[in-house]
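The full complex has more chains than appear here; those shown keep their coordinates.
Going in written order, the chains are labelled A and B, and every chain counts its residues from 1.
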Amino acid sequence: MTQPIAKRFPTPAIDTLPPDIRERLLAVQEKSGFVPNVFLTLAYRPDEFRAFFAYHDALMDKEGGLTKAEREMIVVATSSANQCHYCVIAHGAILRIRAKNPQISDQIAVNYRKADITSRQKAMLDFAMKVATEAHKISEADFIQMAGHGFSDDDIWDIAAIAAFFALSNRIANVTGMRPNDEFYMMGRVPK
Amino acid sequence: MTQPIAKRFPTPAIDTLPPDIRERLLAVQEKSGFVPNVFLTLAYRPDEFRAFFAYHDALMDKEGGLTKAEREMIVVATSSANQCHYCVIAHGAILRIRAKNPQISDQIAVNYRKADITSRQKAMLDFAMKVATEAHKISEADFIQMAGHGFSDDDIWDIAAIAAFFALSNRIANVTGMRPNDEFYMMGRVPK
């Protein structure tokens, strides 16, 4: 890899990292074949690394009313609104895989309103985008509208929390100049 | 307390909570004399609770180039831009105490540009607000400008991470309708 992992902060050598963080890096490398740069960038701050991934896992890996593909749709749509390289490109890859759809991520990143998704998914993204861009206007009326699309209050929490978590994540990535790994660009674009 | 803790989601009874969360609640109650509503609201989701406070502590309680009052300034300024009741009022209280200044929080919440702060602190808040509202435009020029005010790269990470964490926090609070406890309104307004 000739490009830096992140343009602005140093990346610690893996063997200097605390054991739990090193272990997580090795596990993800084993699973994915490479270490996504978000792990290496945040490893500069071990405590923040631990909290970040604990939060991520609590939202993205749990059971619930949203499919894993739908959770990634929220990430791609809101990260695109926040113009975050890492999150759109890396999670775009994950979304293509989760949805088994090579076009979905580009469609949602450019304009989710015109993507080939269900009207329930569009309502989900309308709400997620409101959380991302003007959460102060969320009101009871939004909950009622979401209920009309079949979302429970717990689903709404999940959608909001994912949009909120990536509000954090996008800002960190933009400030550190975090780069998406080269591998992400092609992932999920061609059937295995 | 006759008002709900948060307008939109249920609050679990304290004795039904996992032991580590219950312990944290009791500890904060012992220290502050009451349980801030953010603890009770997030206790509805124990895993998110743990990650949230781990992240919070990693940013707000650590050593570093920023004073604790300065960290709270970042919280108040960006939370006001995000129109978050809980964060402006609760962290406004904490800022008044940390800064030993009964006026500082109202000044920063209304318009930090005109608050009675140093020009270095104003530069810190200009940067924090850029992270809060248009992080995609952060560039090398911002780092240079901050260095000119004496901020190290690590200070800049801290400022950015606090603004990013409260980007998350403000959105959660706005969606759940989290209320500031009555106690916060007066804290730090009169000398002890």
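The rule is simple: a contact is a pair of C-beta atoms (placed from the backbone, for glycine too) under 8 Å apart; a residue touches a chain by one contact, two chains touch by 3 or more.
None of the values given here were measured: they were computed from a predicted structure.
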(request) Enter the number of copies in the whole complex; the displayed portion holds 2. (result) 6
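Note that in this section only the chains that are shown with their structure count from here on.
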(message) I'd like the Å distance between the centres of chain A and chain B, where a centre is the mean of that chain's Cα atoms.
(response) 24
(request) Name, in rising order, each residue of chain A that touches chain B in their complex. (result) 8-9, 44-45, 47-48, 50-52, 54-55, 57-59, 62, 82-84, 131-132, 135-136, 138, 140, 143, 153, 156-157, 160-161, 163-165, 167-172, 174-176
